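Omission of a single protein chain aside, the complex is shown with its protein chains in their original locations.
We call the chains A, B and C, going by the order they appear; numbering starts again at 1 in every chain.
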Amino acid sequence: MIIVLKPNFSEEQLQHICQKIEEMGFRYELSRGVQRTLLGVIGEEDELRNAPLKAIAGVEDVLSVLKPFKLASREFHEEDSVFELGHGVKIGGGSMALIAGPCAIEGPEILLEIAKEVKAAGANVLRGGAFKPRTSPYSFQGLGEEGLKILREVGDETKMPVVTEVMDPRQVDLIDQYTDILQVGARNMQNFNLLMEVGKTDKPVLLKRGMSATVQDLLMSAEYIIAHGNKQVILCERGIRSFDSSTRNLLDLAMVPNVKGLSHLPIVVDPSHATGRPDLIPSMALAAVAAGADGIHIEVHSCPEKAMSDGPQALLPNQFTELAKQIQELAQVFNKKVATTP
Amino acid sequence: MIIVLKPNFSEEQLQHICQKIEEMGFRYELSRGVQRTLLGVIGEEDELRNAPLKAIAGVEDVLSVLKPFKLASREFHEEDSVFELGHGVKIGGGSMALIAGPCAIEGPEILLEIAKEVKAAGANVLRGGAFKPRTSPYSFQGLGEEGLKILREVGDETKMPVVTEVMDPRQVDLIDQYTDILQVGARNMQNFNLLMEVGKTDKPVLLKRGMSATVQDLLMSAEYIIAHGNKQVILCERGIRSFDSSTRNLLDLAMVPNVKGLSHLPIVVDPSHATGRPDLIPSMALAAVAAGADGIHIEVHSCPEKAMSDGPQALLPNQFTELAKQIQELAQVFNKKVATTP
Amino acid sequence: MIIVLKPNFSEEQLQHICQKIEEMGFRYELSRGVQRTLLGVIGEEDELRNAPLKAIAGVEDVLSVLKPFKLASREFHEEDSVFELGHGVKIGGGSMALIAGPCAIEGPEILLEIAKEVKAAGANVLRGGAFKPRTSPYSFQGLGEEGLKILREVGDETKMPVVTEVMDPRQVDLIDQYTDILQVGARNMQNFNLLMEVGKTDKPVLLKRGMSATVQDLLMSAEYIIAHGNKQVILCERGIRSFDSSTRNLLDLAMVPNVKGLSHLPIVVDPSHATGRPDLIPSMALAAVAAGADGIHIEVHSCPEKAMSDGPQALLPNQFTELAKQIQELAQVFNKKVATTP
Partner (left out) sequence: MIIVLKPNFSEEQLQHICQKIEEMGFRYELSRGVQRTLLGVIGEEDELRNAPLKAIAGVEDVLSVLKPFKLASREFHEEDSVFELGHGVKIGGGSMALIAGPCAIEGPEILLEIAKEVKAAGANVLRGGAFKPRTSPYSFQGLGEEGLKILREVGDETKMPVVTEVMDPRQVDLIDQYTDILQVGARNMQNFNLLMEVGKTDKPVLLKRGMSATVQDLLMSAEYIIAHGNKQVILCERGIRSFDSSTRNLLDLAMVPNVKGLSHLPIVVDPSHATGRPDLIPSMALAAVAAGADGIHIEVHSCPEKAMSDGPQALLPNQFTELAKQIQELAQVFNKKVATTP
């Protein structure tokens, strides 16, 4: 950590700062430059970060040298992490997940119909929401436990691991009984108590990036989960807020190689929520494969105009079938493989 | 709601759309323009909003005419809402809250010292965090229930209503026993289950704007709380994410008159979190008064360089005393009053 | 265009509005809904757009139905535009441009060296800046006309068309004598007088997206150039401003298919300026191909640590050679071809 002193600092302030640093148990090196004087503070960066050095009189700025995450970082764990998702499906290290399904679980028949179609097309994880975070209290909020049961049954019948969202620390135990992967949504990426609870389970967690989260924020939230005992964190890019309303969110594909440089965790891209536009989803799914994603997440509905949530952004099963074929072919070009389920 | 048809729509598609609209129980009016054909759909806008009209073939766009919130809107409730906060302090309709205190509760002596100083300066609500949302799992997470007890005792001794943050639906009952006002933080603005739980209490809720929330998003979250039974929602502007890192967040003061046009709810401005810089807090607090805010929220610490959370952005008690005097004088210019506590 | 009336409009206001609409030469249709009354205004959308309808008393909102660009739109020109860039290189309709070279032209030897290397690797357009837009008045501003001469000579010797930036309407004639393609930089995307001047030339224009420009803003700037006589506009995505400083800008790859749906113009992606990080450039270049880009623009320098501008974001020639090979192979997967120069 580097402390930059104000141009007009007093020697008394300098002495006070140095004393403070020593009181906290750190060492320092003083460097008097042409225009600014610096103090290089030497010690565990994590402890330094929590010390309010910037509040001391005479300090102009405090520059951090290290990233604040550790367990999620590639410095700490050099190899790509690979996780088992169920039914032989792996993610990471060359294995790709192809996650598909409707936004919300609406009933057993319709989910089974969609599940069969996406499986036939090559999807290897089934998604569906039972508890739905909706901006409006007047929108459909999901079927709850009833939905979880349907998801489990359809997953078993079609032999696909399933993923569903958990919104509340109180739901973790319940949802854990039914699902193979726990999803934490974008709006809950910094719901720290929820992160702690999913950190106590032994299920992989699909952690979606918040709408205004930096790459570092996302990795800090992953750090929360790992620090509470669960190493199986799968990151997910699903678009961030921007000034251009022509797409629902702004897909940040550069974050894929950016994250892969910083972290060993696998990363999935969700072009459905990122764009909100079926006409853009296929090319963004393919671009995500080229960018190095470890998985693609697509919403599919057999009748979008009847869907109870986010219908307009779902692909039709035949559109998904065509896209899945292209994803599989492109994955091979990049020496990756979309695993098949039994 | 207005449906815009694609330039090359077929008459068959048009018929299908009209039939769908009638099936949903709505009426429509067809308008064939020079370049586009439109359908004005007539019916309850809330129900229309949930219908996936955009997913129907031949539809180019669906334009909304009404705002999606109702209980929070000024159309629904014309007069400014006024809430009682305790010890005779009101907010709204000309009464201003001046909320001050440390970021985190660190112990009884230090909180009492700060509370006495901010009260003497004119603050009428005491703030302090017992459960702290921290980006890093390695940062100080707050004293928990121990902190709540300290807050309650200090509030009683100094005769000030108190406000503290609730981060988890499981904490609502506990915190409700100790506090006068429940705060929902920026990161939890769309933690819908938490909104529902605070919506079931009878305490005023200080709802902070999320870092990438639009004004409408904030009002939709207020709508959640009101729809679950609690009308006492106090909105809070605390800055949004921007591309300029010279301030911690970007304070959006235009949202004050913007919200007051749309809603009857009182609104507080928090320049401490918005700027993260003590040198900018005083002028932003005064600008907030001029913008029409119903309250100002300031972090104060008697020794920022020892603070366990957000020290660098806290004002010193003597800085706060000077600012509080200016706020009170400026409030009078705008025919408002900062209530005094007993 | 649709006029939404305020909930409490008076019949007198309505009459005034209708009269205004008729005075402007438009027709209207009145639609009294359950909660709002609407007026569908029928006429040329372009003329309507310039009428200040929103300033009339009683009007709550004015909703636009059509896009404000015409010559740049695919509705107006259904086929992909294809432009000749020189030496047999085409862009658009399956032909890809691979534009490479240093940020700034620093001298004849170094440019020739880089040009030979990028040509050998497969680049088909040579880039280099002679007039440089620099944030600081104290940074290297380019070699000016001397640089243009060097660029022309090196382009002729290596038989590659060349592109260089024009920053000032007064430079257009001069630069036009030396270059094959005129580049308008991100900071000048809404320098309308410059757009008009390049619109009067007969050279293709590489128009870079502004840092806070929407897709529509970019297409409006293209419209300026086309409306002044030059149909050969090549769009370029080079990242937009965002809140995450871990990359220089935020690459918006969804804008590629988004633009291709709205417009017939070819579009190039520049991952060098978008990310500012050599470690992210290769995967973003490949993702751009998968997203449907008609060209890729990469900065290459044989000694980045000596470069006079933007050295840290340049690829080394051997890194470029490897990437160019991957781009060419991936282009084939998408039925596209990077043309070779003689």
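Everything below uses one rule, namely that a contact is a pair of C-beta atoms (placed from the backbone, for glycine too) under 8 Å apart; a residue touches a chain by one contact, two chains touch by 3 or more.
Small disclaimer: the values here were computed from a predicted structure and weren't measured.
Novice: Kindly state which of the options B:Leu112, B:Ala287, B:Cys303 or B:Ala339 is in contact with the chain not pictured.
Specialist: Considering all chains, including the one not shown, the answer is B:Ala287.
Novice: Which listed residue, C:Gln177, C:Asn193, C:Asn318 or C:Gln332, touches the chain dropped from view?
Specialist: Among C:Gln177, C:Asn193, C:Asn318 or C:Gln332, only C:Asn193 touches the chain that is not shown.
Novice: If the missing chain were put back, which residues of chain C would it touch?
Specialist: So the residues of chain C touching the unseen chain are 20, 46, 49-50, 52-56, 68-69, 133-140, 167-170, 187-188, 190-194, 210-212, 217, 220, 223-224, 227-228, 240-241, 304-308, 310-312, 314.
Novice: In the whole complex, what residues of chain B lie against the chain that is missing from view?
Specialist: 212, 214-216, 240, 242-247, 250-254, 256-258, 261, 271, 274-275, 277, 279-280, 283-284, 286-292, 329-330, 333
Novice: Name every residue on chain A in touch with the hidden partner chain.
Specialist: Contacting residues on chain A, toward the hidden partner: 2, 4, 7, 29, 31, 33-36, 38, 40, 42-45, 61, 63, 65-66, 75, 241-243, 245.
Everything below uses one rule, namely that only the chains that are shown with their structure count from here on.
Novice: From the centre of chain A, which chain's CA centre is farthest?
Specialist: Result for max centroid distance from chain A is chain C.
Novice: If you average the CA atoms of chain B and of chain C, how far apart do the two points sit, in angstrom?
Specialist: 39
Novice: Taking the mean of the C-alpha atoms as each chain's centre, how many Å separate chain A from chain C?
Specialist: Chain centroid spacing, chain A to chain C, equals 31 Å.
Novice: Which positions in chain A are in touch with at least two other chains?
Specialist: Those would be 212, 240.
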